[in-house]
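Note that this complex is displayed minus one protein chain, with the remaining chains in position.
After this line comes subunit A, so read on.
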Amino acid sequence: MIRQPNSILGNRQLLVTMGKKGELFGFFYPGRDFAQHLEESQSCLYDGHRLIWSNDHEWHVSQRYFENTNIVNTELVHPCGLKMHIRDFIHTDQPIMVRNYSITSHGGFHGKFFYYSNFKIGEMQKKNSAFCDHDAGMLVQYWKDYHIGISSRPVFEEWQIGKALDTIWWTNAKYDMEDGELQNNREDIGNINNAIGWKLDIDAGSTAEITIFISAASTRLSLYGRIRDIRNQTMENMLNETQESGIKWLSRKTLLELKDLPGFESVRLELMEAFNRSLLTLSILNDPVRGSFVAAPEFDHDFEKSGGYGYCWNRDSSEIVIALLNAGYPEYCERFFRWCKKTQLPDGSWFQRYWLDGNAGSSWGNFSHSTQIDETGSTLFAMESYYSSLEPVLKREFLDRIWATVLSAAEYLMRRTPEGMHEPCICLWETYSGIFTYTNAAIYGGLVGAAQMAKDYNEMDLASRWLERAELIKQQTIKQLWLPEEGYFARGIAHNGRIDKDIDASILGTFVPFNMLSADDENERAMIHSMIGNIESRLRVRVNDHFGIKRYEDDTYIDGNPWVVTTLWLSKAMLSLAGSIKGVNDGTEKNEEWKIMTTEALEYIRWSLRGTTSAGMLPEQVNKHTGRPAWAIPLCWSCALMLENIVLLDGLK
């Protein structure tokens, strides 16, 4: 079932996605991509007559992160006078989610508090097994070496484990809750669900507090150990540690000033928050051991409306690690490129997408004509960006480690561009087959980067060959795909040989990030301006009091909404243009251009911020009708572009 989260939490072993009413949508352990262990997990109150689920429509809700931390506060207010405050966080060191509930009622409440879960341990709905060890205060469900345990403070008083979807329906924990009494069945197998419960008596004005721990482990023994340990820790200590850990990690970031932005004084705080939230989000969605990132927490597990997002794409991750590098976190580059070294295919390319452990992801890019060559270009381009940021000694060490990978990848790009432009493949959006401006730009960027590293590695012949090819690609792309009358690059050449003149925001890749066009060259600068103008006039969609940029004309994927990535891509191009202007305070035309570019870029950035969830998660898209965040939430690529935009903005003088 497709459910888009409003917030996420995680640590080194755990990733949890939550809805805006504090209901859990995903519980990933031990990887960010696999395994996702639950269908449903949320609280419920019983008032003596009926169940009041925490995701009922009657609740008024607000959900936010506690500033600069990975602690989520969810406030639920019910018309009957009930208030539920949930503080959710993940233990700093252990794969344990802590859910602290404070419940008040202005008229008093006498009933039950239930916590219901429908787990599918190991992504298996069948063959699961669960038991309640009430002496140990724990309910455990397991399949093979995945164990999930629920315990609580105070210890739950009643429980039920039953068949989730069977004809012996009266054992079903969800049904069992309806009369306000649980049957205390101690164990069951198959497709099962569970509930735990407490008697809840709240006098008017008083507060009841219940804390639930959801922990994961590979063995029953370690699960018991973890639960025992956490019960000995106080809530305040755990909260403080979580808070400190977030603040400490953020203290390493590039110091931002973000001052003197005319007309945008009020945005500074918003930008700071977005910067921090993007950093924290990316840290959660990264595999801290292997270095890979999921594009977004998986939410379309059955590929009902898309191909899924819980995989690592080299294109996205290359941009993410460079954004993190520029934000002050170079270690993500190091780990990701180690992962790239391991996952590179024998022909030198990278696969369409991977599981985070490096296994090939489910893919529609299994052939040379259906692969995405741009991903190999992006990877090389990012490697060189990282390499050029290193101190000389570290440069040498990095190059020694990565040279074979660079060589193999660059030669792959050479083989795929015998005539200058690349051989037919699939576009970056995984929509069209053919030859593409964006892909050519990515290959250009990759070869130029590889040539730079080859020079330093004293491989001058290779460097010359690769640079020569890069130059040929640039010439051919401009010659064949630049539309001089219209003033933009065609998307590419379709598989039938026809020039595809539809405008596609990805043509910005010729400027940012791949620098095929230079802002320092007058002609090329004019081309960049012209592209920007065309994209603005033909791809912008009015929503949330400004314009977002959709991917391309006649985009039908998820209703053709404007995307945060393409919008921030455009603003990044504008900020890069502004940043390339020298002498902006001389009162000339250039000064005017600087003002226009920065002002417009800021408007697009602000538009992107208006499209976040209430908790500040940047989505892939913004619904063009409602202005609300749409589809993949949060999307790492959107976060990376937000970081890049803010760093660029901060660098403007």
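Definition applied: contacts are C-beta pairs under 8 Å (C-beta built on N, C-alpha and C of every residue); 3 or more make two chains touch, one makes a residue touch a chain; residues count from 1.
Assume contacts and distances are computed from a predicted model.
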Discussion item. Given that one chain of this complex has been left out, which of "4-vinyl reductase 4VR domain-containing protein", "Glutamine ABC transporter ATP-binding protein", "UspA domain-containing protein" or "GCN5-like N-acetyltransferase" is its protein name according to UniProt?
Written reply: "4-vinyl reductase 4VR domain-containing protein"
Worksheet entry | Candidate in contact with the missing chain, chosen from A:His110, A:Lys126, A:Lys199 or A:His625 | A:Lys126
Worksheet item: Which of these, A:Glu75, A:Asp166, A:Asp456 or A:Glu524, touches the one chain of the complex that we don't see?
Response: A:Asp166
Worksheet entry | Identified contact with the non-displayed chain, of A:Asn185, A:Thr439 or A:Thr612 | A:Asn185
Discussion item. Applying the definition given at the start, please give the residues of subunit A touching the unseen chain.
Written reply: 125-126, 163, 165-172, 175, 183, 185, 187-191
